[in-house]
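Missing here is one protein chain; the remaining ones are kept as they sit in the complex.
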Amino acid sequence: MKSAKDKATVLIEALPFIREFRGTTLVIKIGGAALEKLPLRERFAEDLILLSWVGIRVVVVHGGGQQVSKMLDRLGIEAKFIDGQRVTCERTLEVVEMVLGGSLNKEIVRLIASSGGKAVGITGKDGGLATAVRRPASESGDLGHVGDIVSIDTEVLEELLENFIPVVAPLATSVDGHTLNVNADPFAAALAVALGAKKFVLLSDVEGVKDREGKLIPSLSAAAARELISDKTISGGMIPKVLHALSAVDGGVSKVHIIDGRSEHALLLEIFTSEGVGTQIISN
Amino acid sequence: MKSAKDKATVLIEALPFIREFRGTTLVIKIGGAALEKLPLRERFAEDLILLSWVGIRVVVVHGGGQQVSKMLDRLGIEAKFIDGQRVTCERTLEVVEMVLGGSLNKEIVRLIASSGGKAVGITGKDGGLATAVRRPASESGDLGHVGDIVSIDTEVLEELLENFIPVVAPLATSVDGHTLNVNADPFAAALAVALGAKKFVLLSDVEGVKDREGKLIPSLSAAAARELISDKTISGGMIPKVLHALSAVDGGVSKVHIIDGRSEHALLLEIFTSEGVGTQIISN
Amino acid sequence: MKSAKDKATVLIEALPFIREFRGTTLVIKIGGAALEKLPLRERFAEDLILLSWVGIRVVVVHGGGQQVSKMLDRLGIEAKFIDGQRVTCERTLEVVEMVLGGSLNKEIVRLIASSGGKAVGITGKDGGLATAVRRPASESGDLGHVGDIVSIDTEVLEELLENFIPVVAPLATSVDGHTLNVNADPFAAALAVALGAKKFVLLSDVEGVKDREGKLIPSLSAAAARELISDKTISGGMIPKVLHALSAVDGGVSKVHIIDGRSEHALLLEIFTSEGVGTQIISN
Amino acid sequence: MKSAKDKATVLIEALPFIREFRGTTLVIKIGGAALEKLPLRERFAEDLILLSWVGIRVVVVHGGGQQVSKMLDRLGIEAKFIDGQRVTCERTLEVVEMVLGGSLNKEIVRLIASSGGKAVGITGKDGGLATAVRRPASESGDLGHVGDIVSIDTEVLEELLENFIPVVAPLATSVDGHTLNVNADPFAAALAVALGAKKFVLLSDVEGVKDREGKLIPSLSAAAARELISDKTISGGMIPKVLHALSAVDGGVSKVHIIDGRSEHALLLEIFTSEGVGTQIISN
Amino acid sequence: MKSAKDKATVLIEALPFIREFRGTTLVIKIGGAALEKLPLRERFAEDLILLSWVGIRVVVVHGGGQQVSKMLDRLGIEAKFIDGQRVTCERTLEVVEMVLGGSLNKEIVRLIASSGGKAVGITGKDGGLATAVRRPASESGDLGHVGDIVSIDTEVLEELLENFIPVVAPLATSVDGHTLNVNADPFAAALAVALGAKKFVLLSDVEGVKDREGKLIPSLSAAAARELISDKTISGGMIPKVLHALSAVDGGVSKVHIIDGRSEHALLLEIFTSEGVGTQIISN
Partner (left out) sequence: MKSAKDKATVLIEALPFIREFRGTTLVIKIGGAALEKLPLRERFAEDLILLSWVGIRVVVVHGGGQQVSKMLDRLGIEAKFIDGQRVTCERTLEVVEMVLGGSLNKEIVRLIASSGGKAVGITGKDGGLATAVRRPASESGDLGHVGDIVSIDTEVLEELLENFIPVVAPLATSVDGHTLNVNADPFAAALAVALGAKKFVLLSDVEGVKDREGKLIPSLSAAAARELISDKTISGGMIPKVLHALSAVDGGVSKVHIIDGRSEHALLLEIFTSEGVGTQIISN
């Protein structure tokens, strides 16, 4: 019966964490790459369900850059980028909407349903959730139908959260009624702020923020994070990720976690155990 | 001031119809072809909003066969049909889901938002809405991932109906958790029955049911409709349409209307005026 | 089918107005004279019902001076006035209460019911709605049981507004429990302010405010209206009407309209179209 | 301190009665004559308030025949009766509505307010409460605008009962939208049945049902009451009163009381003490 | 019928008091000695029920010092006191909890049930109601497991108050999860403040506060009460009682009454009549 006792111990160890988080909102952003690399996608869905069943208000935001690029390729449309950001022409936007809102979004919904949960997939266009403005063309060029969030109306999420796990694709409507492609990280950060989330998790395909020696930094204050950016310890694609994390912290989210979606149940362990996973950024 | 008085008269003439339908549920199915041929898509959205603002619980189901075929073509996937029904292989299913759930669904949501309404687009996979079984292979061949609805759980629709117009793409989940492509007409009929709808409108690109002389039949009892099928007055693509209408009538829906989406504001006129539009099928 | 399309166009043109007003409160005051002169009283009831069915919280306040005078005459009681205000002796008060609370109030309720709506008629005495103080005798004489509103308790209206159109006769209770006759214009203005109404409509038997040339002024700022009173452009019975309108504007009501109840569906056109009807007074 | 103890004893003796009636509905009909003869009208209002404050759902229905006749006389309209029932011509109906709905109804509301309670006065025309059919002309003649209740929609009463004491004047609307004068006794009986009242009290200006010796009968089964009518022990105006009481008993009201409104606090004593007051009629 | 009228008069005299207190909260503390000396315990229960049935939110807090001492004696445990306060060792605490939470609390619940009311007995430990800190040892010695209230969480009381009379034994939980014995007077005062009570009644076995001549003082301002303590007019056990009363007044309770539980229905007379009972302390 040793093993049974061990099981019970694990369950019980989750108690203080459940107590801390039940009733609070948790926004989880999972990137398209991370989604592809999930050891078992079902595991991710199980984590979400367990979190929601202990009373946490879970909202999932997903990206899907890789999948969009693949589909563009199949359709013979060239994928263009300026400074790492996708240029979204009319034809690309159609593909973005199909892949994010039609394929990936519903795939996550299906995964959650398969594991016994109840999810509803929407985009930022649904229920007037996300309003954005088109990014003005800069010297580097025009990104096309790419937008930056200017306001969030959480009504549809609040309603869905009563009985479902909302899964959100990062599209938005412009003030004049057009569709805009929004980067999933700032989209999720804006949702986290608007929902008054206690925690915002960026599930990525990297281990977290590393110092100059390449060693993972488990915890960072917002000030320290800014410092690491200005002294260029943080570089490349990690810079915008950390900046989006900081915008959530600035907006009142207590903790942002950048964790590695490739390790199984990373999300669950992050919330339910004291095991350090990835990097957390906290307000000073 | 003549014109103003006329305006008022029109508004007032709507009163008895509003009185009859406020608080009741109206399921509207619009086909992909009809959607393409809408004189002005905005007009359709306006109709939906007006219906919802006078207190009618409006649910929209849309098809999208033409749009799926176009995308299959762009991707170099052959569109196959058996007895007029799309054979849905794995790769086709992916396209169906992208086009219906990602493109068309969100386009209708955007149209409604542009005209000042609030819509939320989902598929039958969201919130466990629609469960289907895969159509068994017949002598004519195997339709692949095509399903027939076996149960509807209206919870997500009931919740959305409080503040939004739900727009639903006809996909379903199988009992073992796979996605199935469902014909939009029977999908909508099943929703109408499950929601206890008072009216079910099939917005199509034909004028309605015609007699042997090609003259539109404005009204048909269910028995008469069955008669017209067995004596082959009704033929071709109109047969399944009428059969789905009959299944709704059999399920308790008072009236089913087959109307022509190509004439502007057909929907509005059908509900708010005594003008005959298309064909209505009523329980005996 | 030209005519049907026209109908639809009219209905659809109402959309932006419905959007603006649904969920807001609209207080409509109709004078006794206007009520007599309504081309068809049913039209007025229809307007009220349509407004309420699109989600506007409609409250009706009515006067009835002519009808009271007629009844006084039948009873051989002399109708006396000081500065245009009715002197309300004990016997007159009894008649005022009977005619306003018993005849006219219930007649409006009946009209609304006949057109398919649901109304409940009350007076300011019901549910502790209106408390007034007796007007002190002045040099011109003693007006008797005439009061000025000092407080409004909207509880009964809020409750009735959930499912009914409240119709209110302008009577009030004094602090020491006596009945007081209140002028319908300031009574309605006080209700509009207490209910946080967005619009207050004075349905009268004149076209609106006119300039020195006798031309209707379609729109006036509160400041301009005050100017027109002090330079005596506005004179006679229009002075108190404009002053009551201004008291509503000062109390936070966005717009007050003085419109002509004699033209059919004036109310509907005022709310649902961009046609100018009568005079609107807006906060500066 | 003797007196204080006595007071407490009286209060406490009310406990079992409060327990029996709290949460139940009590319909009280007071006739116009009884209203005139109330020793102190304030006493009646106090009784109503106390009953409502201990949690009883109190509904008051009032008559007003005497007051109507007086007003008819003042207006020089002849009061006609056929078999004791008022013939209600167009002009009489106007007076009935003014006196019942305007004067008496609001006077009772005012009395309740003066004693600290909150009442709302309506008629059976308000909120679609009472629907009646016009009494067909008989051999004895045509009663004019006199109706018999065919249906009651309690919605407006249920809403008002949450926070107010509803006071109802016995007018009704016919199916084709006209006003009908209804006898207050059967009107109140119909309300009692529709509301599922536990008790129905007829507050009259007689002591109760008497036997052949003129002695008050404190309690009667429905069967016994019918017996007394058929053997003519009960005669004159008491016959319809008992018949209306029986119709309430037949409709599910447990007890109907015919009590004498002229004795002070008769109502309170009837509900809160074991003192026998008047005659009670109970289902067998 | 004289007697019946008298009864009615008494009931009606309660009206203004019911009006004043319905919907407000009343905290009643009854001491163990007073409970023993109640002329008839049922009378006390009846008072509570009547108060709750007229809409007052009644909360009962009870002491039980005498009963605890008796049980300690039976168990051969010495009852020790420092400055009149019970020293609560581990074994004493067990007895306190048994007697207060098990015997007396449930006896009061039973009394209320026997008279037809519905009560639920809890302690300050239930539902996280009362949190206390252990009283630090002073020069006079260590009181053991005795605590002072630091916070009240009214959630469980608010929930119970919807349908029941809560009866509370004065135990609390320390921040580190131990049980603490709390004096019933300050415990009840803390509840009264936390619940926003309008009145707090200390039902004791003395007549009230007396002046130097031994004459009962019917009413005292808070300032005057403080004066009487500093000039030693108030002395002995009355000092802490008045201090606890003052802490309630300081916390926002309008009136505190120190009344004599030994006189029958003292509570009822205090609330429902203008008879002076005991001493009231009011904010200045």
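A, B, C, D and E are the chain letters, set down in written order, and residue numbers restart from 1 in every chain.
Convention: contacts are C-beta pairs under 8 Å (C-beta built on N, C-alpha and C of every residue); 3 or more make two chains touch, one makes a residue touch a chain.
Treat the numbers as computed from the prediction; the structure is a model and nothing was measured.
Contacts of the undrawn chain with the visible chains, over the full complex, involve A, E. Interface note for the absent chain: among E:G63, E:G101, E:G144 or E:G261, the touching residue is E:G101.
When the full complex is taken into account, the listed residue touching the unshown chain is A:F272, out of A:F164, A:F187, A:F200 or A:F272. The chain not shown here is touched by just one of A:A33, A:V54 or A:I82, and that residue is A:V54. Mapped onto subunit A, the interface with the missing chain covers residues 1, 4-16, 18-19, 22, 43, 46-47, 49-50, 53-55, 115-116, 263-265, 268-269, 272-273, 275, 277. Summarising the interface, subunit E meets the missing chain with residues 71, 74-75, 94, 97-103, 105-106, 109-110, 113-114, 118-123, 125-128, 155-156, 159-160, 162-164, 171, 173, 177, 179.
As a working rule, only the chains that are shown with their structure count from here on.
With contact taken as defined at the outset, subunit C and subunit E are each touched by D. The two sequence copies subunit C and subunit D touch through a face in which the numbers common to both exceed half of the numbers used overall.
Nearest to the common centre of all protein CA atoms is the CA centroid of chain C. Counted by residue number, the contact pairs of A-B are over half the same as those of C-D, the matching pair from C-D, B-C or D-E.
Remark: subunit B and subunit D have CA centroids separated by 55 Å (rounded to whole angstrom). Counting only residues that touch two or more partner chains, subunit A has none.
By the document's touch criterion, interfaces exist between A-B, B-C, C-D, D-E.
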